[in-house]
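On to subunit A.
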Amino acid sequence: MKVSLFATCLTNAFYPEVDLTMAKILKHLGHTVDVPEGQVCCGQIAFNSGYVDDAREVARTLINSFERSEVVVGPSGSCIAMIHHYYPTLFENEPVYLKKAEDLIHKSYEFTQFVVDVLKKPDLGAHYKAKATYHPSCHATRLLGIGEAPLKLLQHVNGLELLPLPEAQLCCGFGGTFSVKMPKISEAMVAEKAEHVLASGADILLGLDMGCLMNISGYLEKINKPVKTMHIIQLLGEGMKS
Partner candidate 1 sequence: MTNTNEFINHLASKLGRPTPTETPPPVEISVPQYRLSNTEERASIFLQNWQALGGKGAIVKSENDMLQCLKEWFGDLPITWFKDNPQALIAWDMLPSIAESAFSTLNWPLTRYTQSSLDPRDRYSIAAHAELGITGSDLGIALSGTIVMNSDPLRGRVVSLLPPRHLAFIETTKIRNNLFEVLEEISALGTPPAAIEMISGPSRTSDIEMDLSIGVHGPIEVYVVVIDN
Partner candidate 2 sequence: MTMFNLTTDQRVDKALANNFLRQATRRATDRLRNNKYKASDELGNWEEWRNAGETIRKHVIANLDFYLHQLIEQMEQRGVHVHLAKTPADAVGIVRNIVREHDAKNVLKSKSMISEEIHLNHALEEDGAAVVETDLGEYIIQIAGEPPSHIIVPAMHKTRQQVADLFEPIAGHALSSDTPTLTRFARIQMREQFLRGDIGITGCNFAVANTGSIVMVTNEGNGRMVSTLPRVQITLMGMERIVPSFRELDIMLNLLARSATGQRLSSYTTILTPPKKSADSDGPEEYHLVILDHNRSEILGDKLFRTALNCIRCGACFNVCPVYRQLGGHAYGSVYSGPIGSVITPLLEKDWKKWGHLPYFSSLCGACTEGCPVRIPLHDLLVKLRMRKTQSGHTPQVEQQIFKAYRYLFTREKTLRRALRLGAHLQRPFVRNHRITGGPPPLSNWTKSRTLPMVAPKPFMQIWADLNNKR
């Protein structure tokens, strides 16, 4: 299969290794990988802040860059959820782009969903010895309905002990601009999330959205707690090296 990567704006700027590793894993599974030019961002940050017109242009750019792709895969439940749930409203008055948006919706997947549900490859032969816990990001879980896929991937990692995260359903307080617009509320939320992460007894916190992980790790760092945070992709990538 020819897979086009959607390198989200966050991973592109801050965590390029996540995108790179995603490419490696997909290649390892025997697929051709390309990264269409011009792509930047799903537009969510503007959309969620109420700047719909600005969001629409950013979304249009994204749609255009994937127009010729067969399948689009991205390392974020939140960005894929943006496409699936809100692109139809964004372009409701533009039949041409509405059609293109629907095309994109049908061919785009969050990484774990793609590997487990589409490729049916829950076992990547990875080996990683650690105690880890998993934070189910809100948009991935509630908007995309991703439940089992990431867990299946993790259960197949040799040596990985997966510990339950108390009150896992609670939002970490990131919420895009929420974290800077309502910083104190956001801090209270991430403080509670950190409390639960520490209580889980895990050495590594895993997730499938760098936004949430950036938030939680930023807080854990600030309070000097040595829990490491990793995208599932990073853990798999490391685990597949050995």
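With respect to how the candidates were assembled, all candidates are chains of the complex that A comes from, given by their letters.
Convention: a residue touches a chain if its C-beta (ideal position, glycine included) is under 8 Å from a C-beta of that chain, and two chains touch if they have at least 3 such contacts; residues count from 1.
The shown structure was predicted, so the numbers you read here are calculated from the model rather than taken from an experiment.
Visitor: Judged by that same contact rule, which candidate in 1 or 2 sits against subunit A in the complex?
Guide: Only one option touches subunit A, namely 2.
Visitor: Which residues of subunit A touch candidate 2 once you look at their complex with the stated criterion?
Guide: 7, 9, 11-16, 19-20, 23, 35, 37-41, 43, 45-52, 54, 57-58, 60-61, 138-139, 142-143, 169-171, 173-176, 178-190, 192, 214-215, 217-219, 221-222
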